[in-house]
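Shown next, in structure tokens, is the structure this report addresses.
Every protein chain but one is kept in place in this view of the complex.
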């Protein structure tokens, strides 16, 4: 922690800060410049809220220096981590695609989707969101989980679904949902993070639309603190002033995460932009930037999709996109 | 709903759109300009996802025209609504202040806070957040609720607390927490919104840091749809590129809400800026802009606060601020 | 300047940093924590680009500590500065209103505006923008300046106008425009800042819609460095994800500027929100937050305004707003 004193702070103010540092069982390191006095705090300052010093008279600002995430940090774990789901590896050289519809509509829709994924050589299936219709939709989560599992089972695909609420966790365990997504709105839902920290299924942690990368890493740390280190980050776009698309896909975050954490990084181009015609360009950009995989919104017949129809790829679009990704992956030294 | 066709869209594309409108049981209204064809959709288009038309060939974009919030809208309820909590009125001419600490530390801290509030003529007490320490803190919510109620009872103050998780709702009912806050991270937590929509306690709905006003109104609609119309909006600041303070307090939102909804509007200047020295200026700005009240972070001894020490007002600060607000309220035709 | 080494940086990397500090004629101050090494740089580090150290192996990040603005800083000039324009004081207890149309349309429009301002006791007149119509409008700046001066002269009002381009400066001097506005798009136009730094007329420096407060202070420093210290800041709203209004008026910036600089601070609520019905609420919020004055968009007949018709106050609106501001100013210990 570094405490910068205000221009013109007097000796008594500096001493009061030093006194509080000692009271907290830590040591200070004083540096007096021509204009400014800076006080470094040494010791286990992690547990101390910087605001306790910021409030003292004469203090201009207080900055943490040490990072607040440890388990997920690459500093302490320089090797990249791979996570396996029924033999399918995330974070290795192979790029993974998890695909499926935005909303579960029917068993038939799920079956047709699973067929399309298998035909396109996708190895995992997902069902996007259980809450497609905010305040009118009936709660059919269990039925949707059954459809998803049954459809995927026809092609031996492991499945991924979003856990919207802690009370659904039992159902997810019962139906053996292989990967659990924490949605962007729940990225900082600590109760939910703690619960999935106690199980040992891989967690796909979506970035909140206004979450900084540091907040995202700390959310992952909250999961990891419970013992579950099988975490995969998933960039989902951030909210900005631009409204030509839903969110701005932040490819720079991929590069930063690859440096800051040893865990795999995926991207959801469909949810990020909200327009199927943009998905191929964004998928390629994400993979070129270093992503370990993508989530894709696929519907057997987008024109008849009940929700978010214009962001779903049709089976043919998916096949074409994957065909285009093959040489791209090879050019980057990866496989698909 | 308005469907704008692309420049150069042909007749067959227009007809396909019209056909789909008919299929959906609605009627169209065609307007052919020199360059563009625009198709209005008439009927109960509310239940139809615009993406179903956006996906059709030749369609440039689809815009909803009707607003998606009804119960909370001033259009259908032109008179302002007042909400009473043990005789204290929100949304009337009197401005309300709900004050208390960011985090519950001890029974003594709560008692000293309640004494300070009573001395400053505050009529309601709150306890800010149960999750002050993301991934280390033990779960002491029940104890904190007991401290809060006991401290407030010494001065007959109704209390307000944030409900972080549906599983805590029983405890809130048991301890008779008079007002329930939905925190900014839960503004779009539909499960939580539905639950508090079923009870009849006043809800303070904080704005998410990246939520638009329309999304905020729709979140309120989600609560109201369950039957609970006792909703008070609370602006909390939005996240932008500026990092001189935590969030940017959006006073323009107060003016817009006052026009768009009949429900009361409060502001939390302490959480918005995160710096106690800025709170008086922001409180005055909020009230001048038309807010019906404020939430204030107050601690009996900020220098010893465990969390967020630099955003808490000391008892003396609170008394001074309130003294300054008296003439301001009068100048605006209100009371304090 | 503070240099934070990476976790695990080795001794040779620390030495290379120290070596470069010495090469630059400065001294280092080493602080070795349990996990991190931090190096303070002491001396006239202002002239050194932090990137020169950021690039060295083992360096995690480099932060400037000293502020880069001096002349405009309150640190070195604790007393507030007042700026006088023909006896009218900015930055004192009196609140100033500069009003006038968004665009100059005709001599008659200007005369009617000046009459309305005089009737409402406004003491200064402005003409908003010369570039109302991006790529079609003819260049009529000189004619507009003449209309503005003539209209204002009928009531002895000093005038303010935006200088869009250095090549117009001669015309501004010739017509004796008493105050010069640097528009939000030019806040970082260094050529323009330098030019107005050489004259001695008061400058109203608008904040760019995505400029941080620090960048804004540095832009003012660029003007002041040329010798002209007569600078008035003008908050104009910032661009965010919210699109219910043009920009978000950032009242927190008023509080921060009042602490960071000794110079006066104004606000332009009309341009910020772009809707005349919101202007009274925002004007009151700005003044309650501590602004020294406001810029208001006034048109003799908004329904016939050629541009931005919906943000202009009519003469009657202006009179009513000013009547409402009188008690507010008094409640804040100021006059109007």
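Letters A, B and C mark the chains as written, and numbering starts fresh at 1 in each.
FYI, a contact is a pair of C-beta atoms (placed from the backbone, for glycine too) under 8 Å apart; a residue touches a chain by one contact, two chains touch by 3 or more.
All of these numbers come straight from a predicted model, not from anything done at the bench.
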item: Of B:76, B:93, B:200 or B:326, the residue in touch with the unshown chain; value: B:76
item: Residue of A:165, A:221 or A:250 in touch with the missing chain, whole complex considered; value: A:250
item: Options A:12, A:153, A:214 or A:316, residue touching the unrepresented chain; value: A:214
item: Of C:190, C:316 or C:330, the one touching the omitted chain in the full complex; value: C:190
item: Positions on chain B contacted by the hidden chain, ascending; value: 2, 4, 6-8, 29, 31, 33-36, 38, 40, 42-44, 63, 65-67, 75-76, 239-241, 243
item: In chain C, positions touching the absent partner; value: 47, 49, 51-52, 54-56, 131, 134-136, 164-167, 185-186, 188-191, 193-194, 209-210, 218, 221-222, 225, 239, 276, 302-303, 305-311
item: Residue ranges of chain A at the interface with the undisplayed chain; value: 210, 212-214, 238, 240-245, 248-256, 258-259, 272-273, 277-278, 281-282, 284-290, 327-328, 330-332
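Methods note: only the chains that are shown with their structure count from here on.
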item: Most central chain, Cα average position; value: B
item: Rotation, 0 to 180 degrees and nearest 5, that superposes chain B on copy chain C via CA atoms; value: 180
item: Interface numbering overlap (same over half, different under half) for chain A and chain C; value: same
item: Farthest-lying chain, centroid of Cα atoms versus that of chain A; value: C
item: Whole-Å gap between the CA centroids of chain A and chain B; value: 26
item: Chain centre separation in whole Å, for chain C relative to chain B (CA means); value: 31
item: Sites on chain B at which at least two other chains make contact; value: 210
